[in-house]
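Right, one structure below, let's go through it.
Of the protein chains in this complex, one is absent; all others appear in place.
Entry: chain A
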């Protein structure tokens, strides 16, 4: 660079005290400004407004008054809120664990070569692209206790009929089944990306040393794709915590409140009871829960990387 003089290039330069010409980097900020404005309008403004509403007593159609921390205190003693928090955590745990298991297995298979791989992978990805509400409607019909195809399939292998989403004890696992059906492909894609970055040589020498397939997976593949698994866990956790479409379209939180997650309770509070102030407080706490959980997972990821490095 130093060989290029200002006279030759015509690019704006400035001279630092040493006399060395330095080419100014082009100004890239104007490219970002429009997006910043939009982000400010549709993301930052709503956040500020939500915080403000959460410290007000405000039901739509009635007058508003300042409430301080009242809404937050009400949350702390709201049994329905704690119950919905519990549902959310159960739902999230199951909706992360099951897709992680199936998605990793699927990635290992799709990483290998076999006939029609591209086509099958394409079909495998389709559930996550399908419209969740449409998917939910069809699952609702399949879960039907009398006419649903799932109970018929169970009867073929001698398992008694289930009530699926119509029973308080089975509603969450049933919803998780749908969530797993839809989002396993995302885990598969992320892990597949990880597997693509795994080098071949260690496996060749491991094979020479007589390591079997399980040992190769356990001691070579798994540590190498661990960062990708962690990313999949984080993304899946965030999405599962926020899950709305499937739950709302299939059960609306029912039967009773058996599948009411925070997101559903929040919706009901704000848009069925129009209790905007209380709903906003719930939104703030919900967001804190999501951020806290993501943060914990990120910390775990960092730690696993340290352990990795110390191991070397």
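Keep this in mind: contacts are C-beta pairs under 8 Å (C-beta built on N, C-alpha and C of every residue); 3 or more make two chains touch, one makes a residue touch a chain; residues count from 1.
The definition used in the following text is that contacts and distances are computed from a predicted model.
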Per UniProt record, name of the chain withheld from view ["NADH-quinone oxidoreductase subunit M", "CoA carboxyltransferase N-terminal domain-containing protein", "Hydantoinase B/oxoprolinase family protein" or "Putative ABC transporter (Permease protein)"]: "Putative ABC transporter (Permease protein)"
Sole residue of A:82, A:217 or A:287 that reaches the chain not shown, by the stated touch rule: A:287
Contact with the hidden chain (one of A:69, A:126, A:159 or A:299): A:126
Omitted-chain contact residue, chosen from A:55, A:176 or A:266: A:266
Full-complex contact with the absent chain, from A:97, A:154, A:206 or A:235: A:235
Contacts of chain A with the absent chain, listed as residue ranges: 4, 9-11, 26-32, 34-36, 38-39, 42-43, 45-47, 49-50, 53, 102, 105-106, 109-110, 112-118, 120-127, 129-135, 137-138, 140-142, 146-147, 149, 152, 181, 186, 189-190, 192-194, 227-228, 230-232, 234-235, 238, 241-242, 244-245, 248-249, 263, 266-267, 270-271, 276, 279-280, 283-284, 286-287, 290-291, 294, 298, 301
